[in-house]
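Would you mind keeping the following structure in view while I ask a few things?
Missing here: one protein chain of the complex. Every other protein chain is in place.
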Amino acid sequence: MIERLDQIFILLRDWLVHFLPANWQAVVATVLNVVAIIAVFPTLFALVTVMERKGLGRMQNRFGPNRVGPYGLFQPVADGIKALTKEDVVPFRADTIVHFVAPLVLVVAVFMGFSVLPMGRNMVLADMDAGLLFFFAMGASTELSVFMAGWSSRNKYSLLGAMRAVAQMISYEVPLLMSGLAVVMISGSLTLSKIVEAQNRYTFGLPHWYVFTPWGFAGLVLFSIAAMAETNRSPFDLPEGESELVAGYFTEYSGFKFALFFLGEYVGMFSIAGMGATLFLGGWSAPLAILNWVPSWIWFFGKLMIAMCLFIWIRGTMPRLRQDQLMNFAWKFVIPMTLVNLFVAALWRFVGPGWARWVVCWAILIAFYVLMGQTILRRRGLGPRSYRYAE
Amino acid sequence: MLGEGLLKGLAETARNFAGSFVSEERLTTVQYPEERVAPIENTRDFPFLVYDGDDWHAGMRCVACQICEKECPPKCIYIEKSKDKKPDYVGKPQIYPARFDIDISVCMSCQICVEVCPFEAIKMDTQFELSTADRFGGLLLDKQQLAKSNEYYHEIHPTEAAEVDARLAEEKAKTEAKARAAAAAAAAKAGAPAPAAKAAPAVDKPAAVPKSADLAAPVPKPSENKPESPAKPDQGGAPDS
Partner (left out) sequence: MTPVFYILAILTLAGGLAAVTLKNTVHCALALTVAFAGLALFFLQLDAQFAGFAQILIYIGAVAILVVFAILLTRSSEAEASGGILSRHWLAGLIIAAAVFAVLGWAILRGAQALPQESAVPAVTVHQIGTALMGRYVLPLEIVALLLTSALIGAVIVAMHEKESAK
């Protein structure tokens, strides 16, 4: 019974498909998988937009939207109707083909990333050998669409926003990949389902999630920072900050194309959060061995939602980083930390099991972090402000 | 330690988030239009005309002196004087405004009309929910729409209204006292023929309710008191209309 609840979507798909002749079954099964992904994630996107607005509101001592539907839950419907009925304004001198194609490329690249995420036991759309690499390859393709959007609008400010966005995304690709690399080193494969399997073991009821190891914890923190920067999410949202460059690279988009960009951004957030959950938080495995009766997909989506809450929480707390602060942070702090993290992960593996490796690894990470912190703080000369008044 | 500020910030936001469900001070939103914040006493939006008593037409304090019309910076007040006089609340014949229009789409709530009115006839209202679908006619308030009772004035600006009433009552008392003194002096001087004529205005004054526009009382005074006291520095600043 628990098994069946866990595999309920697989069983449903197989039952729907067994009506068809044998040589059609595989194709239709894949199509159904794709349809499921395309149905679930935009719905989740709608839910998360409301959750974000209400969450941000509560953090800022106000209600969020609460007029449309109970507790404002139908707000995305209203937003969708608004986006669909707005006039689609394309600037006269804009490059029409590229202007049209840019949101499409973004949405396609972002949805492709879901095909390798294991959302439950046996619930991967395409279990590729180099799944992790495919995911990051799709992430890299989104940068191209950002650039296309900014350039085709023939607007200086959109172009500026696009260049900044692309520079930011390229800078943070490196820590994103390298923090994932530590996981690949330890688990020994690029296949995401194998990585989750490796974390699905329990000692004394506690799971073997990589986040509980020193390099995994640092890796998760660095991965989250890089993920927030990749998806242009606050505090790294200078390219699209409303008070900075109007809307940055999607200034000239209105109506449905803007909704597509918005969708692409949030769905990108989901996929990167899903990847983080898969790499560090054990994907679909339960936190305690006794909780294994809860279906695996509930754990995956639960972790996804917790990651979303973290993103929203950080958005509501931190001020926006300036472009040079952002880039400094990437190249001078995050990348050295990821390199040290790789080294620590290698040390973890070669010291061998036992308490020694815990002590050594934590010591190295904390020492390096404190050292970097001291250097940065000393160099910046932070301290109480001194005021000079006009005489 | 690097990152300490970030964690403190996160804790603060989390406290706000959790507190917004339980405590009032962390969620101060007033859900307009279901709930409204009561306006404070010094609120001012657009002017209104005060009337005493129950009949808005008879009790209106405005005597169409047109000072507010002249002083209004954007010239949003339009007054037409009446040709006749009508008895006011006290019974005194007074000029009244046949037309008193304020265009609230032009009015800038500067309160100058209130400051210059010598009769305490025009005051500032606190109503702001005045939107209409008619952009021009709907925002031109006429005399009837502008007339609001003195009780309403007490509701919206209690201290101001009390102060105004006290001042008016004091002036009324002074004019009554003067009239009584004048009547007594005239009665003493003129003896028999005077009391019949003088008794009439002297009788009027005690009948007046304390907060009326009793500045009507001094108006006939100059003509009456000319034989007794040539110079009469006025008590309430009643100008000749």
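Think of it as A and B in the order they're written, each chain with its own count starting at 1.
To be clear about the criterion, a contact is a pair of C-beta atoms (placed from the backbone, for glycine too) under 8 Å apart; a residue touches a chain by one contact, two chains touch by 3 or more.
Quick caveat, the model's predicted, so the values are computed rather than measured.
*Asks:* Using the touch definition given at the top, which of the shown chains does the missing chain touch?
*Replies:* A
*Asks:* So which of A:Ala137, A:Leu206, A:Leu291 or A:Val359 would be touching the chain we can't see?
*Replies:* Among A:Ala137, A:Leu206, A:Leu291 or A:Val359, only A:Ala137 touches the chain that is not shown.
*Asks:* Going by the contact rule already stated, which one of A:Phe147, A:Phe236 or A:Trp348 would touch the omitted chain in the full complex?
*Replies:* Residue touching the absent chain, from the options given: A:Phe147.
*Asks:* In the full complex, which of A:Val90, A:Met163 or A:Cys309 touches the chain missing from this view?
*Replies:* A:Met163
*Asks:* From the list A:Asp6, A:Glu52, A:Asp79 or A:Glu173, which touches the chain that is not on show?
*Replies:* The single option touching the absent chain is A:Glu173.
*Asks:* Could you tell which one of A:Met128, A:Ala198, A:Met318 or A:Ile376 touches the chain left off the display?
*Replies:* Among A:Met128, A:Ala198, A:Met318 or A:Ile376, only A:Met128 touches the chain that is not shown.
*Asks:* Could you pull out which residues of subunit A are in touch with the chain that's been left out?
*Replies:* Residues in contact with the chain left out: 95, 98, 128-130, 133-134, 136-141, 143-144, 147-148, 151, 159, 163, 166, 170, 173, 189-190.
To be clear about the criterion, only the chains that are shown with their structure count from here on.
*Asks:* Tell me, which parts of subunit B touch subunit A in their complex?
*Replies:* 1-3, 6, 9-10, 12-14, 16-17, 20-21, 26-29, 31
*Asks:* For a test of understanding, state which residues of subunit A touch subunit B in their complex under the given definition.
*Replies:* 55, 58-63, 66, 313-314, 316-318, 369-370, 372-374, 376-377
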